[in-house]
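Yeah, one chain of the complex is gone here, protein chain that is, but the others are all in their spots.
Residue numbering begins at 1 within each chain, and the chains themselves are lettered A, B, C and D in the order written.
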Amino acid sequence: MLKIELNKLNDLFAKISSSTDLILPVTVAGETNFAKYEDGAEVNLSVQTVKSAKDSFFPQAEDLMKFKTEGKKIDIIDVREKVESFVLFGVRACDYRSFEILDRVFLVDPIDTYYKAKREKGVIVTLACSRPEESCFCSAFGIDATNPLGDVTTYIADGFLYWNANTDKGNALTDAVKDLFAQADSNDEAKIDEQKKNTKEILSKLPYANVDLSGFTPDKLNELFNDAKWEELSEACLGCGSCTFVCPTCQCYDIKDFKTNDGVKRFRCWDSCMYADFTKMAHGNSRNFQLQRFRQRFMHKLVYYPSNNEGIYSCVGCGRCVKKCPISMNIAKVIKTIGGKNND
Amino acid sequence: MQEINKEYQPLIVAFCCNWCSYAGADLAGSSRLSYPANVKIIRVPCSCRVNPMFILKAFQRGADGVIMCGCHPGDCHYTTGNYYARRRMTLLFDMLDYLGIEKERTRVEWVSAAEGVKFSNVMNEFAAKICELGENKRLEDLRCKE
Amino acid sequence: MQRIENLMKAKAIELLENGTVNRVLGWTAGDFYYDNTPAIFNSKEEIEKSFVYNSFCGANLSKYLVKERKNEGKILVFLKPCDTYSFNQLVKEHRVNKDNIYIVGIECQGHLSIEAIKAKGIDGVVGLEENGEEVTVKSIYGDKTVVRGEVMLEKCLSCKSKKHVAYDELIIVNEMPEADSMKRFSKVAELEAMTADERFAFWKSELSKCIRCNACRNVCPACTCTKCVFDNPESGVDAKANADKFEEKLFHIIRSFHVTGRCTDCGECSRVCPQNIPLHLINRKYIKDINEFYGEYQAGADTESKAPLTAFTTSDIEPGSNLKEGK
Amino acid sequence: MTDFETLIPVIGVVTDIRKDTPDVKTFRVVTREGQKPFIHKPGQCAMVSIPGVGEAMFSITSSPTNKEFLEFSIKKCGCLTTWLHAMEVGQEVTVRGPYGNPFPVETEFKGKDMLFIAGGIGLAPLRSVINYIRDNRANYGKVDIVYGSRSMDDLVDFNEIKTEWMNEPDFNVHLTIDRPQPEWDGHVGFVPAFVEELGFDTNKTAVLCGPPIMIKFTLASLIKLGFDKTQVYTTLELRMKCGVGKCGRCNVGDKYVCKDGPVFRCDQLDELPNEY
Partner (left out) sequence: MQRIGVFVCWCGSNIAATVDVKRVAETLGQEPGVVYSADYQYMCSENGQQLIKTAIKEHGLTGIVVCSCSPRMHEATFRKTAESAGLNPYMVEIANIREQVSWIHKDIEEATVKAIILGRTAIAKLLLNTPLTAGETGVTKRALVIGGGIAGIQTALDIAEAGYEVDIVEQRPTIGGRMAQLDKTFPTLDCAACILTPKMVDCAQNEKIDILSYSEVEEVKGFVGNFTVKIRKKARYIDEKKCTGCGICMSVCPSKKGLNEFNMNLNNRPAAYIPFAQAIPNVAVIDPEQCIKLKTGKCGLCSMKCEAKAIDYTQQDSFVERNYGAIVVATGFKIADLKYFNEYGYADNKDVITSLELERLMNAAGPTKGTLLRPSDNTHPHVITFIQCVGSRDISGCGKPYCSKICCMYTAKHAMLIREKYPDTEVHVFYIDVRTPGKNYDEFYRRAVEQYDVDYIKGMVGKVYNENGKLMVQGSDLLSNEQITIASDLVVLAAAIEPEPSVRKIATLLTTSIDTNNFLTEAHAKLRPVESPTAGIFLSGMCQGPKDIPETVSQASACAAKVIGLLAKDKLKCNPCVSISDDSMCIGCGTCANVCPYGAITYVDKEFRLGGGKTEVRRVASVNEAVCQGCGACTVACPSGAIDLKGFTTKQIMAEVEAVCKR
């Protein structure tokens, strides 16, 4: 394990970004989000980002291809540029788990090559949590926030950032920057362990840490689907889509065409199952009411996805939706209301 | 600097109401009063048909300046259309300015059917102003230029 | 506060039981004191169980009445002074049926913002206690005390009015502080005084945060269209997610333009923005302009007056004439 | 299939357009080189698009045994389809696919007596199966086809039905239209009632396709006749966008119509929540 003083982090970032793109939490106009590191950027590793880290692999808007039309002829132009490797720094355990969840969507047959290219080229440097928020409930999904995986795992404790490579990619990155680091000793490791222990204690006491998900099993699909409580839960929902856009695992997208000045660009962009026109097609809409759309989101995360993915929930308990819902309705409340008797 | 300006041909979209300003443009034409070729006129029935979305759309698509022309207040073919248009544009232009978009890029002129000279003068003047400002960078959509 | 909540509960139960209304629109308690959710209560039991009114009931309930119009019977709604303006505006635009609504105007001492509390460096908030001007924040990392006035919602810091402009009855226990509606425009004026370049830089950094989640639009009581132009492929401006910087601006300019003269400045757009973009500054610019150019106008102050954009005078100012050269 | 480009289509040239009914046209599509754009199985779909207009899922109506081209029978109902209907021969479109699960022609259907029931444009997805069976006649038993439409004019592929299907050995075609028409001497009435009237043997495997309401009532008719839901197949072609099971639209419960469907056995549908 290596270590670097926190006040030297900017040197580390400068070094990494001199050869590859570095994406990390940056504060712009008061809000922290993952963004490209540039000289003078206000890096902030102490708060949870507003949006999740999924942008790096599944951007909010992404060009798929271009078309040129002339008369009756159509030409398809592949706009995919060769993806260069990049470093995604400061990913928390919950967001890291979200990549695994997204992988099960985008990397299963047929593979989404746009996602795959970025996923392969991204070096993920995770950061262990030491100060969870009240909205966090990653532990409910079996995530250890104090010990995230990734190509490199980092810990911040006592004025130092500790660095531990886990994979070949991580080792390669480490080789490139190791001049800036010092070797950590057992004393340091003890400090980290101490911190992990404290953090775990807090985690276990968080209000939503122990929400009972046991009621959400694929075999109860229809029963859950028809639960009468969806109505009261969805009543206040504005259908705004904030939750889906800050969510690390929401992966619904739309494919749209944009007419440029000399052709058509086809791009995909995030969409939200909360939107009224999400399922609207020429011949009608299969989810006409907000109740259906609201139910879809939570059923997908808690039942449909697990049903297709060996019981893995498509929620990581990051709590972003808990914080950002304009009317304070969220997945934790849904789980508590519908999920089972242990939640009272 | 001169060189650059010669090269640079600002694109100007002019929304003209059918009854006065479009006729004014026709009069400019029949009086052979020239104005830059990059002024492109879009005919609307009345200035009140001009939706702020059209103006933003023009900027998005690469216009460097947008001008709306209508009948003089009080002379609207539909009696009151240009009064509504005037309020809408006042507020819209103010908002664009507030967001930091150069105020000189937008303009409203009242041009009657008899004001061919005014039409041509206004267009020449406006184009010159936009030339000074250079390309529209603050309201551009990079995708359109690809 | 507790006293008001009790009065509200009692009133709700009374009106339900005497048949004046068949349901109640209020707030249901959350898990952390600050996460109250708007809710419909159908019975005394439901009200007793989870009805809440505390300093985190900033949400404007009037928009829910649009949806409730479809349901049978009279509904009781609790509206804060500023919410009543939105209500009037909805009445004016025929979006709600006044006859089926029973309004109880409630006291408002200004509502609090959990974001503002967190901005003070307090995280892990799991509960609060209100004590007059002091608020004790209970956090997993220890308790802290803050002054109410410092952690209010932006819309309450610059409250436009403490007057209920529509109600059937009022529940007011304590005197409400005077509101200074002109205070709202100081930040707008500050921006106006900047150079165009500075303003552009300001908005560029603010709007670049926009994730286009549509929360601002969907929460807005003036945005009640069944199909918004931004969702309509026929409109020419439809878009999902900001695929280009232009779309951020387009969306916010058009969104605010569509509510110009209809926006009551309820402040919900700014409250719900997940990226905390000061959207109220856009809406307020229009309001300020209207006041300055066409005379004082407060949308929702009444249900009859003509909106500024559907009216005119022959001597209105000319577009752009107010703007200074090169500013 | 790992390097399969999920979202990038190929260019297709429209080489033939047939007007089947007042609002249905059949388009023949080949690659620029004149070949069939891709191999498919009966019941599968493809995404057809006009850049700048839209992209939508259509079932492939030509038989997999046809090695020369793909055909799509498309009903005019939205923006893209209106555009397609206005198209002329020689126009290029983009196609990608094939998507979805096919009918189990090589497994469950094999050796069976088949009963096809279609309403309106619902015949489109069945055409590829029916023609596949005709081309592999020996592998299947008797074939009954019940096809109904609003009017005579709305019967898709009436020509092919009359000249080819009706002449096929062991093929029984039963046509019906909703309301009487002077030129029509066949059956008049709705499909579900007609099915009951015809009273089929329950040893058949049935394939149903049409508007949701027709599927619902016809299924009831079949059950009345003694069919089991495991004997009845249908296809759901709703709200697909990406075609690859990722965009999140077309799921019914945990099943994605574009990946797990569009062909479902009716008993499988029963397990899904009622949201289709």
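Assume contacts are C-beta pairs under 8 Å (C-beta built on N, C-alpha and C of every residue); 3 or more make two chains touch, one makes a residue touch a chain.
Computed from a prediction, not measured in an experiment: that's the story for all the values here.
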Exercise. For the chain that is not shown, enumerate the shown chains it touches in the whole assembly.
Key: A, B, C, D
Self-check item: Residue of B:33, B:117 or B:133 touching the missing chain in the full complex
Solution: B:33
Quiz item: On subunit D, what residues meet the omitted chain?
Solution: 83, 86-88, 91
Quiz item: Where does subunit C touch the missing chain, residue by residue?
Solution: 70, 92-95, 223-229, 232, 234-236, 258-259, 262, 306-307, 309-311
Quiz item: Which residues does subunit B use to touch the chain missing from this display?
Solution: 11, 13, 18-20, 22-23, 25-26, 28-30, 32-35, 37, 40-46, 48-54, 57-58, 61-63, 71-72, 74-81, 84-85, 88, 112-114, 120, 144
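Basically, only the chains that are shown with their structure count from here on.
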Practice problem: Name the chain whose C-alpha centroid is farthest from the C-alpha centroid of subunit A. | Solution: B
Practice problem: Name the most central chain, where centre means the mean of Cα atoms. | Solution: A
Quiz item: Taking each chain's centre as the mean of its CA atoms, how far is subunit B from subunit C in angstrom?
Solution: 36
Quiz item: Distance from the CA centroid of subunit A to that of subunit B, rounded to the nearest Å?
Solution: 46
Self-check item: Separation of subunit C from subunit D, taking each centre as the mean of its C-alpha atoms, in whole Å
Solution: 51
Quiz prompt | Overlap residues in subunit A, where contacts from two or more other chains coincide | solution = 254, 258, 263, 271
Quiz item: Do you know which subunit D residues sit against two or more other chains?
Solution: 79
Quiz item: For subunit C, which residues count as touching subunit A in their complex?
Solution: 30-32, 34-40, 59, 63-64, 123-126, 139-141, 205-206, 208-209, 211-215, 217-219, 227, 231, 239-244, 268, 271-272, 274-277
Quiz item: Touching subunit C in the complex: which residues of subunit B?
Solution: 52-53, 56-57, 60, 73-74, 80, 83-84, 86-103, 106-108, 138-143
Exercise. Could you please specify the touching residues of subunit A with respect to subunit D in the complex?
Key: 64-65, 67, 69, 72-76, 78, 105-106, 109-114, 218, 221-222, 225-226, 251-255, 257, 259, 263-264, 266, 268, 271, 273, 278-279, 281-283, 285-287, 292, 296, 299-300, 303-305, 307-308
